[in-house]
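Removed: one protein chain of the complex. Kept in place: all other protein chains.
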Amino acid sequence: MIKAGILGASGYTGARLALHLARHRDVEIAFATSRKDKGRSMSDLYGALGNVCDIELIEPSEAEKIDIDVLFTCAPDQTSMKVVPGYLKRGVSIVDLAGDYRMDSEESYEEWYGAPHESPEYLEQKVFGLTELYRDKIAGTRLLSNPGCYPTSVILGIAPLVEAGLVQCDDIFVSSVSGISGAGKGLSEFKLFYEADSNVLPYKHGRAHKHTGEMEQELSKIAGTSCRVVFAPHVVPMKTGIVSTIRLSMKEKMCRDDVMALYRERYDSEFFVRVHENGLPNSKYVADTNFCDIGFSIAEDTDTLIVVSTICNLGKGASGQAVQNMNVMFGFDEKEGLL
Amino acid sequence: MIKAGILGASGYTGARLALHLARHRDVEIAFATSRKDKGRSMSDLYGALGNVCDIELIEPSEAEKIDIDVLFTCAPDQTSMKVVPGYLKRGVSIVDLAGDYRMDSEESYEEWYGAPHESPEYLEQKVFGLTELYRDKIAGTRLLSNPGCYPTSVILGIAPLVEAGLVQCDDIFVSSVSGISGAGKGLSEFKLFYEADSNVLPYKHGRAHKHTGEMEQELSKIAGTSCRVVFAPHVVPMKTGIVSTIRLSMKEKMCRDDVMALYRERYDSEFFVRVHENGLPNSKYVADTNFCDIGFSIAEDTDTLIVVSTICNLGKGASGQAVQNMNVMFGFDEKEGLL
Amino acid sequence: MIKAGILGASGYTGARLALHLARHRDVEIAFATSRKDKGRSMSDLYGALGNVCDIELIEPSEAEKIDIDVLFTCAPDQTSMKVVPGYLKRGVSIVDLAGDYRMDSEESYEEWYGAPHESPEYLEQKVFGLTELYRDKIAGTRLLSNPGCYPTSVILGIAPLVEAGLVQCDDIFVSSVSGISGAGKGLSEFKLFYEADSNVLPYKHGRAHKHTGEMEQELSKIAGTSCRVVFAPHVVPMKTGIVSTIRLSMKEKMCRDDVMALYRERYDSEFFVRVHENGLPNSKYVADTNFCDIGFSIAEDTDTLIVVSTICNLGKGASGQAVQNMNVMFGFDEKEGLL
Partner (left out) sequence: MIKAGILGASGYTGARLALHLARHRDVEIAFATSRKDKGRSMSDLYGALGNVCDIELIEPSEAEKIDIDVLFTCAPDQTSMKVVPGYLKRGVSIVDLAGDYRMDSEESYEEWYGAPHESPEYLEQKVFGLTELYRDKIAGTRLLSNPGCYPTSVILGIAPLVEAGLVQCDDIFVSSVSGISGAGKGLSEFKLFYEADSNVLPYKHGRAHKHTGEMEQELSKIAGTSCRVVFAPHVVPMKTGIVSTIRLSMKEKMCRDDVMALYRERYDSEFFVRVHENGLPNSKYVADTNFCDIGFSIAEDTDTLIVVSTICNLGKGASGQAVQNMNVMFGFDEKEGLL
């Protein structure tokens, strides 16, 4: 039984994490912090957690005195870069759900996040936690950077094709839709039910979303060559869920079976990746789970391949994958706490 | 005051049409037909129409005896091709909301609709009813083919760019989301609230959707060269609404102002097309209206232009545009019945 | 053509009012005010109003210089009580959509609204604007207090029974559900899509909601005896709409036909009240309209009568009824602007 702390537990990823850890047989939650909601319990904030996770939220400074094996950081960007070094020095393993350690260099961090990094020496050292792609490295690290939600869907969705060198890497177009929890819990008018219900909201089209940089960085490593992504995200009237529809140009003609063979080779032994032999996956297949479901179509008489990859943004796109990564880091069954 | 008939009035387009015509000062509904629901009233089928449109549905054969000036055909595909010739011969003007007369040739009809045409001699004669593009022809026709919902959003969305010859026409990628009414009222499991709520359903990706043919045909005419469209539609949890996100490659570099100037020139005098100077339109702006809202982004450091075009699939994408076209055909105020 | 001003136009009732007035042939909007959003246009706040109502929002103080015939006050409670007297003295007719003048006495205002009234001399003078019940008085007033949304549904729903003296007036139980727009546009966590979707939220059960007082006051006048209401409101995942389910005890046995006869007598000539002969009305029948739909059941072997009354809270429950009342006050067709 290991002890886990949650930093910044009052948001949606914190609540989902609390649920997974409450289900987990090998972990107990030692503390959960929230500056804003300290003194309240998790189940006071989230009625669904009553009798499941009633832990009281405390100040981050109080938490520092409590012994833990692993720290999940769910606080806003530019928080974990400040506290992670201290925890690492104390021997605590880190699963960072923020974006602080996702980029590989100080420069690219500043470019995409628009702020200087305060512990850039850890950027190279961290492991990027796409479990299915980097399981071995994850098993050996103490600093795990959990991927962004959109990047998880896109990178898992096309890694086998990019890796095989069979698609144009400088011309990847991604149109994604996301449930509104991706925008977090902070109060903004566009998130009101009256505004968001029965509405599709396109935003940050082009290369304006910071996840574009994360996708390009990671796909480039997989491709072994520089990748260029144009990204068109939209909010749709759902609480959770991401569907990424990815348009690729094939370098040479492939038929459905050729493409499927690549996916099968890569993912057939993966429990949490389900490649659809026929048809395209619905987002409801993965809602509230840690699965990533993938399907694809080849546009008749063209060299265009359209991949659909869907995840739950709070599951595989955040807290689910965080627990999956912790399971790998600590040698637990990878599915523990996640079903 | 003219007299209108509605053929196949029991579906969603029929109900929306009844609402617009009830509001219209120059039209009265002479009959509304439905094989399935004959004997029931429109307001019995649609409670919202109580006291607004209580007309009783009758058999199509009964309707033939009733004198009308214009017939709206909302029946399933392969119905209007059978009855339209008779009505035309009797001097009735036609607004066909089905797909029967959208394609320009018998061959293309068979290719995209998978059935032989029964009155192909009218295919060339019809006018394709995108009001903003073909207003003059519409004013002079008695056979109006009302465009499909997705094509309306896409063609209006990029016509100024395609016409100006500034984008690659052989590489148009469209990712659309649609509310579920686009699939009609027939009972299917995927349309159940339990299945469709909180769900995104991708379908017919590639060139499998018949609207692909309609888009290619019409865009090719506007471009003066052959256009190729790859199309990725999705159903999202809304009753109505379409957002088409269209990826275009610019032939030469254009800045935001260049593109905006093209849109302004084309649409500034159009009441029902609203081009957004800044930001991207939400689908709720056009819900239950006859508007088409358009916005765009240029992806930094690339030649990619992303256009967003949104309509109400039952409004500008069907019954709204049908009434707008009737208004043009009969010389009424184009907005009458539509606000 | 009369001139209308809207005070506090930036909220949901203001936007709905702008839509109805834009459709209205006898009214033009002379001004619309908003402290918070002055300088922005209505269509900037509500994309749906583009080309329909682009009027720029101004400061209330600026508005005072502009000549109008009627003022709609949509500002928060405790605002109109301050400004209405001035407008009345200038000869402007008032339609107050806030609660300021709904109660009949200073004491009852303080009891239910928890604040002192600043122009209590007008409380007796105002006319309570349930159009179907008080049409004659409305025609003759210059100070119209538009009813609350829940009270509109409940009072219209049971007025014929209460008036006839056939139900127990001291034991009226109302369980209502409302779409979330009833709570206004202000930012609160419970209104977020993530919180409100797929959720039913009971609140202020018992006699805690101020609309309880309004119902009791008005029902008592209709009954000619003191009425007692216990009220259980709930928010359900819809943008708009109220369904009030009202449990009544019949004083003496009545059959379905007896009850229906009372409703018919009262409402058969009313365009905006639809009594359902069979079955119970759905809230979608009245969504975005000015209708009130009513149905009822008699519980077998008991003296319990259950009435269901549904309205759109922004329509008949606010801006629709406000325009209907203005139509009566100015002698326009009662339906003008409302279809």
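Quick notes
Read from first to last, the chains carry the letters A, B and C; within each, the first residue is number 1.
Just so we're on the same page, contacts are C-beta pairs under 8 Å (C-beta built on N, C-alpha and C of every residue); 3 or more make two chains touch, one makes a residue touch a chain.
Keep in mind that this is a model prediction, so the values were computed, not measured.
Screening C:88, C:201 or C:260 against the full complex identifies C:201 as the residue touching the chain left out. Only one residue in the set B:75, B:180 or B:259 touches the chain that does not appear here, and it is B:180.
Residues 173, 175, 177, 179, 195, 198-203, 205-208, 228, 230, 232, 234, 236-241, 243, 245, 247, 280-284, 287, 295, 297-302, 304, 306, 308, 310 are the ones on chain C that touch the missing chain. Interface residues of chain B facing the missing partner chain: 12, 180-181, 185, 187-189, 191-198, 237-239. Contact between chain A and the absent chain runs through residues 22-23, 47-48, 50-52, 197-198, 271-272, 274, 281-282, 284-289, 291, 293, 339.
In the analysis below, only the chains that are shown with their structure count from here on.
Farthest from chain C, judged by the mean position of CA atoms in each chain, is A. Central chain assignment: B. Criterion: smallest distance from chain C-alpha mean to the mean of all protein C-alpha atoms.
Inter-chain centre distance (chain B to chain C, centres taken as mean C-alpha positions): 37 Å. Averaging Cα coordinates per chain places chain A and chain C 46 Å apart.
Within chain C, residues 197-198 each touch two or more of the remaining chains.
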